[in-house]
Structure formats: C-alpha cells, structure tokens
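Note that one protein chain of the assembly has been removed; the remaining protein chains are unaltered in position.
For chain A:
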Amino acid sequence: MGNEESVFFSRVLTELTLSFHIIYATIGVGIPLMIMIAQWVGIKKQDEHYILLARRWARGFVITVAVGVVTGTAIGLQLSLLWPNFMELAGNVIALPLFMETFAFFFEAIFLGIYLYTWDRFENQKKHMLLLIPVAIGASFSAIFITMVNAFMNAPQGFDIVNGQLVNINPILAMFTPAMPTKVAHVLSTAYMTSAFVLASIGAYRLLKGSNHIYHKKALLLTMKIGLIFSIATAVIGDFSGKYLAEYQPEKLAAAEWHFETEEGAPLMLYGVLDDGEVKYAIKIPYALSILAHSNPNAEVIGLDQFPEDEIPPLYIHYLFDLMVTIGMWMTALSLIYVLGTWFKMRFVSSKWFRWLIVLGGPLSIIAIEAGWWFAEVGRQPWILRGIMRTEDAATSSGQVDLMLLLFAGLYLVLAIGSIIVLTRMFRKNPVEQELADRELEKEGELQ
C-alpha cells in the first residue's frame, strides 16, 4: 500500500470512528444534565413521575455510556495509531487538555457507577441527586477538554517553530486559542440541545404508539422546553462562531458560504449548485454574510480569491453547513411552537402530525451533529494543524490501514445493532405504566 493509500484509509477510518463516536459522546455529555433536571423537578414538585423519568433515562444512559467508553478508547488510540506524526507534535504542545480529559472522565465514571447502584440507598433523595453533579460536570468537562484540542488544531498557538524545532512552548496558551470559546460553547449547547430533542422524540413516539400516560406528556414538555432554551443559545453562539471564522479562518467561512470574491456587503448563499464556479439556484440573502461575519452589512468579507488553490477546503462543505443550520433553525421553531402552543392550550400541538414532527426531530438533531462535525473537520483541510502540518504528512506509513478499516467497520456495526436492540427491548419489556404500578405496590408493602 503506497503512502497515498495510507493517508486515504487513515482519513476514512478516523471519519468513521468519529462519526460513530460523536453520537454516543453527544448523548453522553447531554443526558446527565437532563437526568439531573428531571430528578430535581421531581424532588421540588414531589412528583414521582419526574423521578421515574430520571431513573429510566439513567438506565438507558448507562448503555450509551458503555458504548461511548468503547468508541472513545478506540478514537483515543487511533489518534496515535493513524496520525503518529501529528500526535508527536501535538503531544509536545496540546497534551495537557488530553491528559485532563482522562481525569474528567475518570471522575465521571466513578460517580456514575455510584449513582447507578445507589438508587433507594439514601433516605434523602437529594443526597442521591447530588451524586449526579460530578457525573454531569465530568461529562461536560470531558467535552470541554477534547474540544480545546480540536480548537487548537484550527487555530494553533502557544509555540514557535525555529529551524524545524518546537520552541517557546506554552501549554496554557495552546489550550486557550481564539477558536476555543466559540467551539466549546457550541459543542456544549448543541449536546444539551440534541439530547433534549432525542429524549423528546422518544416521549412523542410513546404517545403516538398508544400510551396516553401523563408521564410521557410531562417528559415531552420538559425536554422541549430544555431543547428550546439550548437551541436559542446555540443560535447566539453560532453568530459568534461566524465572527471567529471571519477573523481567524476566513477560508473556512468562505468555502462554507461559496464566497469567492472578497467584497463589501456580501450576501449569504443558501443551498444552490456550483456550475463552473458560478453559484446557481441559491437563495441569496443580501448583506447577510457581512452581518454574520462582522455585524455590519457593509463590512468586507474575505473570499477564496485570497488563498492559494491548494489551501482551500473542499467546496461541498457548503451543504454540510447549510444542513446543520437548517436543522438547527427548524428545531428552534418547532420547539418554540410546541412550548407556546402548550401554554395557550392550542389543540394542534397534541395532534398526530405534530407529534410525528417531534419524533423526526431526534434523528434530525443527530444528523445536524454529524453534519456539523464533518463541516468542522473537512473545512480545516488540507491541514490537520492549520497552517503548520498537512493531513497527508501526518498519517502513518503502515500498510495495513485498509484491513483495520474493515475490522472497525464490523465492530461499529455490531455495536450499533446491539445498542438499538438492547435499548428498545429494555423499555418495551418494562413499560412505564407497569413500573408505576409496581412502585405503588412496593410502597403499600412498605407502609404495612
């Protein structure tokens, strides 16, 4: 296998692992917060339903965490196995957040084990809920530290290269790159948003499939409210991300927006097709790109004409970007309508077709996460470390990457099928009506 093939298969394998891992990772970051909110509401309102909600979510969550641990270990090792040259450099400069991530995860894993196995062990429910705080903190900090590494790849700083040698290394500066604040905030808020919409999707599905229990209605309203809050946050952060890109990675923004010529008062292109370098059939919003990039309709936005041909990312990222933004907007609108509709007691929010839209929102949110990460990663190409190391120079020289790709593809297939079967079985075998009835019986037993 020539080196070009090694690079190609290394990219495919990394993309496969990350695309699979990010589903579990996103859920893993977001769900602990949802469980915590549900349990807190349950304790506050003295409402058994919310407590049971927390408990059932926790039961499903542990399965996604277990798979996430596995895929996370895979990507952690693959970084060194597939990109040894990059990791040698990265190890020198950005190892600190990677190292701290393992601590954050360690912390999370310990308290998750305790939390799961101590339901009903404490007299005071609040004490049990407190155990979830380190889980949620650990999960979110894992995301923060890992995203710091990704931010570093987009806007490397904290070192100098003199005659091919790394000098003046400052690990703290490398962690706090200009890309860091918007990226970290975006990853966190979309993880919470996606988790809320995935859970909402499950609740809506149960309601559609015959169970008209108030439990599911409470779950649905709670998750849609949380989803709405975080989708608004995501939109605000998205605006800041645009400004970051315009300032520090203009080629990424320009490629995503098909903005070829540097100009003032730049319009925003949505969708469309490229025909010989001409944008056709696109929805054109005048001045919108200038506003996104600089908060000023007349500001100048740098176009792709400012960059050499071999430093421009693939132009298909335009569609990834549009897909991500469209789904984000759609989910914001959907949850806003649902929450308002519920407040004003409008009938249509509990109609079948509306609930199907909410069901659809779960998978759509996951697609938005995927599109977002593909955009983030492909949009940085040809660089693995922007401006410093090209992806093709970072890959392994090993000739067996294609075999490993098959091996891992098989593994992920088994894991995907397994987690779907187990999760559906778990909740089908023990429907919430059954469990509520069981708990009633148990309580009566204790009173006697």
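The criterion applied here is as follows: a contact is a pair of C-beta atoms (placed from the backbone, for glycine too) under 8 Å apart; a residue touches a chain by one contact, two chains touch by 3 or more; residues count from 1.
Everything below uses one rule, namely that contacts and distances are computed from a predicted model.
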Exercise. Between "Cytochrome D ubiquinol oxidase subunit II", "ECF RNA polymerase sigma factor SigK", "Electron transfer flavoprotein subunit alpha/FixB family protein" or "Molybdenum transport system permease", choose the name on the UniProt record of the chain that's been left out.
Key: "Cytochrome D ubiquinol oxidase subunit II"
Exercise. Tell me which residue among A:161, A:340, A:388 or A:407 touches the hidden chain in the full complex.
Key: A:407
Quiz item: For the chain left off this view, which of A:102, A:212 or A:351 is in contact with it?
Solution: A:102
Quiz prompt | Identified contact with the non-displayed chain, of A:38, A:65 or A:385 | solution = A:65
Quiz item: So that we can see where the missing chain sits, which residues of chain A does it touch?
Solution: 55, 58-59, 62-63, 65-67, 69-74, 76-78, 80-85, 87-93, 95-96, 98-103, 105-107, 109-121, 134, 166, 169-172, 396-398, 400-401, 403-404, 407-408, 411, 414-415, 418-419, 421-423, 425-426, 429
